[in-house]
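Structure provided below as structure tokens; questions to follow.
Only one protein chain is missing from this complex, and each of the others stays in its spot.
Up next is chain A:
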Amino acid sequence: ARGEGAGPAGPRGGGAAMDLFGDLRRMNKRQLYYQVLNFAMIVSSALMIWKGLIVVTGSESPIVVVLSGSMEPAFHRGDLLFLTNFHDDPIRAGEIVVFKVEGRDIPIVHRVIKVHEKGNGNIKFLTKGDNNEVDDRGLYKEGQNWLEKKDVVGRARGFLPYVGMVTIIMNDYPKFKYALLAVMGAYVLLKRES
């Protein structure tokens, strides 16, 4: 019989795993398809919620994680920010904006300190991190002195501390990310609804 045996945990652990795969094999095709469909539904729902958020907020990235300490003590690395990017929202001094420098992928979260807006709606503005001594001109593209509306990913409207740390850990330790995905995948595929 399985599980009974002389020796260390090896065969025992192996026994449990054998049970699991035995389970899987015993599931007939229909049940397997059902499990896969369940999994696909979960993934689709998550994607739909994300896309829905993009539409509702007007921002291509409505939830961002703070990556640096340049806005301390307000925001720390790992905090989560909720953004909106409504077209008619004017950009005003004091607002916290998330922007991308042309040609770079990393969004930056800083505060607007100067705004110059023309009558026709053309805006150019300058940003600075609260925790930085100087403004962001050093971060902009070579020769670029101002940011424009098109550089804005969104305006920070709300925030949750610490929650974004998971994303940072997954970025810095990819093995952790794969392990997490494997565990989640195994759980969804093998869990059976009674």
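Rule of thumb we're sticking to: a contact is a pair of C-beta atoms (placed from the backbone, for glycine too) under 8 Å apart; a residue touches a chain by one contact, two chains touch by 3 or more; residues count from 1.
Operating definition for what follows: contacts and distances are computed from a predicted model.
The protein name that UniProt records for the chain not on display, among "Signal peptidase complex subunit 3", "GATC amidotransferase", "Acidic fibroblast growth factor intracellular-binding protein" or "SSX family member 2 interacting protein", is "Signal peptidase complex subunit 3". Contact with the chain that does not appear here is found for just one residue of A:74, A:101 or A:165, A:74. Touch with the chain that is not drawn comes from one residue among A:31, A:44 or A:145, which is A:145. The residue touching the chain not shown here, chosen from A:60, A:102 or A:117, is A:117.
Mapped onto chain A, contacts with the missing chain fall at residues 73-75, 92-96, 111, 113-119, 124, 130, 134-135, 137, 145, 156-161.
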